[in-house]
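A protein chain is absent from this complex, but the other protein chains hold their places.
As written, the chains take the letters A, B and C, and residue 1 is the first residue of each chain.
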Amino acid sequence: MTRDIAIVGYASTPPQTEVRETETQMLFPAVNEALERAGVTRKDVGFTCSASCDYLSGAPFAFVQTLEVTGAWPPISESHVEMDGAWALYEAWVRLHHGDIDVALAFASGITSRCNWREVSSVQLDPYYLMPLWVDDVSLAALQAQALIGSGKITEKAMAEVVARIRGGDAAALLDEPYVVEPLRAHDTPTMTDAGAAIILATGDKARELCEHPAWIAGIDHRSEAHYPGVRDLTLSNAARIAGEQAGVGKGPIEVAELAAQFSHEELLLREALGLGADVDVNPSGGTLASNPVTVSGLIRIGEAANAIIDGGRKRTLGHASAGPCLQQNLVCVLEGD
Amino acid sequence: MSVKTAVVGVGQTHHKKVRDDLSMAGLLREAAIRALEDAEMEWKDIDAVVIGKAPDPFEGVMMPEVYLADALGCAGKPIMRVHTAGSVGGSTAVVATHLVQSGVRERVLTIGFEKQSEGDTTWGLGGGRSGSVGAGGYFAPHMRAYIDRANAPDYIGPAVAVKDRLNALKNPYAHLKLPDITIEQVMDSPYVWEPVRRLESCPTSDGAAAMVLASEKVADASSKPVAWVHATAVRSELGQFPGRDPVDPQGGRDCAADVYGHAGITDPINDVDVLECYVPFSWYEPMWLENLGFAAEGEGWKLIESEETNFGGKLPTNVSGGVLSSNPIGASGMLRFLEAALQVRGMAGEHQVEGAKTAVGHAYGGAAQFFAMWVVRTEKP
Amino acid sequence: MAAEASWTLEFPYRRSLGPVVGGFFTGLRDGKVLGSRTRDGRVLVPPLEYDPETGESVQDGLVEVAETGVVTGWAWVTEPMRKHPLDHAFAWALVKLDGADSSLLHALDAPREAVSTGARVRIRWAGERKGHITDIACFEQENS
Partner (left out) sequence: MTDQQTDEKVAFMPQMVNLEYRIVTSPIHQRFDKQMREGRIVGQKCPSCGLVFVPPKGFCPLCAIVMTEKDEVAVKDTATVTSFTVITPIQYQGQKEREEYVLANLILDGADSSIGQQRIEGIPHHDVRMGMRVKAVWATPEERAGEEGGGMRGWGLTAAVKHWEPSGEPDTPREQYQEHIL
């Protein structure tokens, strides 16, 4: 039923620890570069969807400002999600099915350096039972890591090996570092960054015309878990598993998987939930552990997975996004080359 | 390749200043369960949920779709959240419609909500700083410019305020019930953002609106009348730039032209039976009547003067009572879409416009820069 | 103008609770722990208004469970953040109270070596209770 839709251009700003310009200024180079890579202009874009989060800056309507990056005059067909940009891409993908337009833009921006994200993360929790305790994202991730270790599914050593692969260093030595929230050490937690990213989607012949090696969206799906951690089995990621099945991960071998694993143990859990074997190249970009601009990370994962096809010579890759505590929401996008 | 899509169930809360009897999840569930019951469905029948609301600091819960996922039956299912300011209820319904039209999902539950009583909206709009003028203070200069430009009589705004409040008496879910309201009373009420008077302004409400959108296959099996979606459109324009006309924004005109074109509407005032448009301040009714092509520029107020937008007029407008009677912000746009659907299903009860076959739902947001619309009909496209 | 300033976004929200959350908090104020029951009879503590697996409404009324239970999951906070419930190292613990089928997340004030899955704990009540999740000050070892 679904149409042929491909990623034909992707760009992100180099992640920075502190952006000082405005969010819109930050976005300009990413949007411009994505358009250039796709060989289109703003006038060619039939639908735009953006993603941002007002609690990063503490002021409402980030997306009203960032709309200016689109040059929305004459008026454009546009929408916005207060979620990770991967869901903006999903909305654009749905919109392209109508067949009346052939190019869409999804972009996301996140400046995390102006808030204390660990504290802000509490504000997305159940407002009656969790938020008043100011449980933070690292603590919740640690609960899940401990559940996985306790079940025997993973070990701290395996977590350290994930970190060593991404950040460098010796896995054994990493285990000598102190805990932040046991069983998580600082290197198991994401490096928070500021970034903007943009992806251009195109349909069928238009995609072939614009791009030598379009990254076709073979399947895309997203799922949620229940929210409260005490009602879930934290050793499983059913949401990732179902999204992966629906996106058709298992229909062929995956060469590269870009996983929005903010914490080291999440990579191990996601590998299992998505059925990714040891032969899969996971997070060659460094992944979300190495750079986590909130609301942008997932879109970057999909962009990186697309680039592996567009100019990396790969044939089948996977981009993943997540949101909420303990990998509550998961989006999986399977991409294929011709 | 678009799948024909229909509204097969709707539900809304009883909107009030404070729904002190419910949690936030409870508020959404009241509307959602009514929509499921209307659609003769259960939670398990829903494939995906799309929710919408205005800025998160209004309730102080960031990305509330995270907390609300399983309250809306989404363990193992997709849930996403749209935010396009005041137009969000409309934009959210449009995304839900697209999910069905695209063939990606078959039965989608969409919900818009706001629980304004949890926090303070004027505070939230001002980012917590002093000097927030709220939406009314922002839009007041635009309304002044309209009155000046159209040379409209001063009682037009008050007349809209009275009409919508009297309409609300026929809607069991409406928040404000002012049975004795008169034009004189409105004109005697104090200015809040001159030229806007208190009684010409929307209330702050707690409320939610929900709809079940379904594919032709599902809709054809429904035992109740359904509302067929003939067209949807969204438009956004920059909030501020030289030459922008916020009184008659191009984005609104383009959005209307888009939905009319797809729905085969060539003569809006005669082709449309009922209009539900986003009027949070009374003067926006004549402004939108012009912007949406129901009247020529500068003539919108004449439709009000001649009572053509009243119940029984040529274009009954906001017969539900509109935003002026109930304003749970994130739901307000969806309520316009929902009420339009209710009318063409013939299920609006006391505020049913007899014989309504074609209805338009409209929402706007931001600096009058985000627009969402749909056209629904009794007949299948 | 300073290139940088600090700013506190601050608002005292007032949340209405409804019968289930409100019932639970009323119970806490009165020194009782109440759970909700799903249609298939599972007891949820803290109570949700819905079955988290299906979305179906829970049964009317709440049932009392014990103030003792077993740790089903934990994480040890070496350095509490300023808003955390305790100002010294503590554990976040998921505790399945006796009689409940789900686990409640709260702080556990115990030595590190006493924190483990399967450990028995009990509620330490706050000195002044007002109908809030912090009426449970934290958990502590059952035999302390």
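Annotations
Keep in mind that, in the parts below, a contact is a pair of C-beta atoms (placed from the backbone, for glycine too) under 8 Å apart; a residue touches a chain by one contact, two chains touch by 3 or more.
Everything numeric here is computed off the predicted structure, so don't read it as measured data.
Touch with the chain omitted from the figure is made, among B:G9, B:G26, B:G60 or B:P286, by B:G60. Contact with the chain not shown here comes from a single listed residue; of B:L169, B:V192, B:I269 or B:M347, that residue is B:V192.
Only one of A:A59, A:M159 or A:L289 touches the chain withheld from this view, namely A:A59. Listed for chain B, the residues touching the missing chain in the whole complex are 20, 60, 120, 122-123, 126-134, 137-138, 140-142, 144-145, 148-149, 190-196, 238, 240-247, 367.
Panel shows chain C; residues 1-17, 22-23, 25-26, 29-31, 125, 128-132 of it touch the chain omitted from the view.
On the side of chain A, the interface with the absent chain consists of residues 20-22, 24-25, 28, 42, 55, 57-59, 68-73, 113-116, 119-120, 123, 127-128, 131-132, using the contact rule stated above.
Here is the rule we use: only the chains that are shown with their structure count from here on.
With centres taken as mean Cα positions, chain C sits 31 Å from chain A. Rounded to a whole number, the gap between the C-alpha centres of chain B and chain C is 38 angstrom.
Of all residues in chain B, those touching 2 or more other chains are 23-24, 57, 59-60, 70, 74-75, 124, 127-128, listed in ascending order. Listed for chain A are residues 58, 127-128, 226-228, 231, each touching two or more other chains.
Across the interface of their complex, chain B is touched by residues 9-11, 13-22, 48-50, 52-57 of chain C.
Listing the residues of chain B that touch chain C in their complex gives 18-26, 29, 33, 42-44, 57, 59-60, 70-75, 115, 117-120, 123-124, 127-128.
Listed in rising order, the residues of chain B touching chain A in the complex are 1-2, 23-24, 55-57, 59-70, 74-85, 91, 94-95, 98-99, 101-104, 124-125, 127-128, 233-239, 241, 249-251, 254-255, 258, 366-367, 369-371.
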